[in-house]
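This is the structure I have questions about; it appears just below.
A single protein chain has been omitted from the complex, and every remaining protein chain is retained in its original position.
Letters are used for the chains, namely A and B, taken in the order the chains are written, and counting of residues starts over at 1 for each.
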């Protein structure tokens, strides 16, 4: 209910709600109060312009247009709602048919819906108007039936969305029948979008009704709705334009009221309507600046083979309740040919760190740093051609999902060639032949043929190699790879990791490998940065992972079984859940899940000293205690 | 979990025809089925009307002999399947029957009325696309994530409101302002070039608003896509990112819904023509319904339906050209 009240909080939602209520109230009271005024014939005042007596003038029998418009509210709304009910009921039956009837019969019904939906509503309405006859009843049936396919399609899409979820499958496995499942699981989960769209349909039905009546196919005299008044008014538009404009305005206001009310409710409930109305963000509060606590370790000050030098990097996004800072001041350096791994769980800020150092954080986020140098050039400077050139040729990016990281509408060769054309001034032909050469270098067979193919014709592993090849179009000094193998199978994962390793060796290219998998990072990298809640909590050589100091790193190492895990012991468990970046606790962010946490940990955040940020680094942990605490923490 | 999505394209077993051939065959099949449904529905229309359509058309005072003769002439007393067969035969030879009110061949009425409607629809169609695409793309770029929240609110609210107002009410408004009040433009007929302005405007404003809104939404979504990040990682100019990578994908994503909207413009002519006394099919179908001249109604329903189907097919072909994946996507 609270979510529904959110409708009233936006000015538009409030206006729409008041208008809708106003229209409904008018529908109830207007015929009671003003029927006599509306029907009073004044032959001495035919087709009169507006006056103090008749605010909107009179019609061809001298009847008051304004009162007639008010009184017509009831019939207009009644008819629209009746038509909506028909559309919704028929649509629901059609839309749920495929769920209830099973695949084969369902496909038949869906094909029917698809054909019907292709025809515009007004055409269907005309068709049904012929069958059901001219008049109010015929029009209700016609508009209802005309709206049914669209509603059926909507229902079918929503049902299909829920039916593909595992909880529906789970209910089936548990022996819950289709019919029961429809009412218990499917319909409750799609009720909100259905109600919202039904409201919007009511608005549309109202407008469609006005259309039919306007054509003379709807309500017939002596009854009248807004469309009928409009039909009568338009013929005398040069004599008294208000006879058309007043009912016309009424139609628009009422139609808009229902539609906007539906849209606002959709917005408040978070239900999707195509291109719904956005909400304005609340003004963001100021975030107090975090002191650069972990600058203690001077990252590679005097060494001139530093490729990337990062000091006190912070990334901030505006959030609904003030700014959120998922990366909270981290510092590290990467030398030529060095492979640095960054590990952490989802929400630790590791991917955002990768985007921030490569200047790809989208512009709603603010990236700040005391230093952010690539090959001695300050990346914090404003976007310039020189900077683009440097980033475009010296830094290569590899992203997590190779399926979505290529433009589906362009051929592979062209996508690779693009950066060479921009940064190296190559002609289209030369750039393409370099692309083919690069594809060959990342071990893609028949590169000439492959370059002419589209991304969807590549397998996942091939795409990821092509992505690496794209980075090699320039002469990269640094490859930033964000979870490059997470989406791949193990055997393919190995190929990609091997490829990265061979490129590193051949050209002394540095690598930043972001991953949630400690074993992958441990195998590929020289050094590992462990991130937790937007900070580096440990920075250690990959070979020393098994002797890690930070309790989080130690737990990460022990929580996942590898091929040497002792089968008689339970796995280590980290109680609780990862920190939400919008709600980082005071003190050490890991304290709530840490078996070593003391009072100091909960108030004072430890700095990164000698490669570890912990007040209790290296202290022994009793596994048994952890196991027992798990239940307590999870129960709390 | 992305594991499931890393499956390589499944090896196709069986006939491996060229994707374009398979696409063409499937699309043509769908077109023919839709056409059959359309024709059958329009045939059944007469038979679903309660009572005798001839009696209804000729009025309660018409002599029984005349009604019987007319029924005989229209073959309404034959078995229904025989009638259906004749109907299909006549349709293929271009014989759409005779108007019961004007006694003219229906095919003459249609061919005489069709051009005006076609002109109106195509013009409105072109103008709507010319307005909606640049507007939607610009708005998409201006309101991409983290940008222009106020612009977004203003644009979306305006376009939602304009999109909701039905074309015939816009038409009435235009008639009042430009015809009655200002007297600048003609409000009836299609005799001068200036008489096209108001009908075209009335017909395209709503669809253009909805279409530009859809394009904006898709543009914003595409700008969030992984491959746009890849394009940005190539450090090519923003213009190339927007126009080279985002736009084609936003357009293909908008095309399906956009096609439905453009298709509905064809039918939108019915109401707009009636406001502007446009001598097209729209005003004819309404008067024929009112006169119970069912053979004319049948023919015009088929013409409108075919037009809509052709628009939809054109949209699918365009989609296949722009996005090669859409050809193999199962529907």
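In this section, a residue touches a chain if its C-beta (ideal position, glycine included) is under 8 Å from a C-beta of that chain, and two chains touch if they have at least 3 such contacts.
Note that in this section contacts and distances are computed from a predicted model.
Per its UniProt record, the hidden chain corresponds to "ABC transporter ATP-binding protein" from the list "ABC transporter ATP-binding protein", "Ger(X)C family spore germination protein", "2-oxoisovalerate dehydrogenase subunit beta" or "Phosphoesterase family protein".
Contact with the omitted chain, checked across A:29, A:169, A:253 or A:609, is made by A:169. For the chain left out of this panel, the touching residue among A:39, A:345, A:368 or A:544 is A:345. Screening A:268, A:412, A:435 or A:556 for touch with the missing chain picks out A:556.
Counting over the whole complex, chain A has residues 165-167, 169-176, 184-185, 188-189, 345-346, 489-491, 493-494, 497, 516-520, 522-524, 555-556, 558-563, 565, 567, 570-574, 577-578, 593, 630-631, 634-635 touching the chain that is not drawn.
Basically, only the chains that are shown with their structure count from here on.
Here the CA centre of chain A is 30 Å from the CA centre of chain B.
Of all the residues in chain B, the ones that touch chain A in their complex are 2-3, 5-9, 33-34, 37-38, 41-42, 45, 48-50, 144-147, 149-150, 152-153, 156-157, 159-161, 164-166, 168-169, 172-173, 175-176, 180, 210, 213-214, 216-217, 224-227, 229-237, 240, 244-245, 248-249, 252, 257, 260, 263-264, 266-268, 270-271, 274-275, 285-286, 289-290, 294, 297, 301, 304-305, 308-309, 312, 322-325, 328. Chain A contributes residues 12, 111, 115, 117-123, 126-127, 129-131, 133-134, 203-204, 207-208, 210-211, 214-217, 230, 234, 237-238, 241, 244-245, 248, 251-252, 255-256, 259-260, 263, 274-281, 318, 358, 360, 362-365, 388-389, 391-392, 397, 399-410, 415, 418-419, 422-423, 454, 456-457, 459-461, 467, 470, 486-489, 492 to its touches with chain B in the complex.
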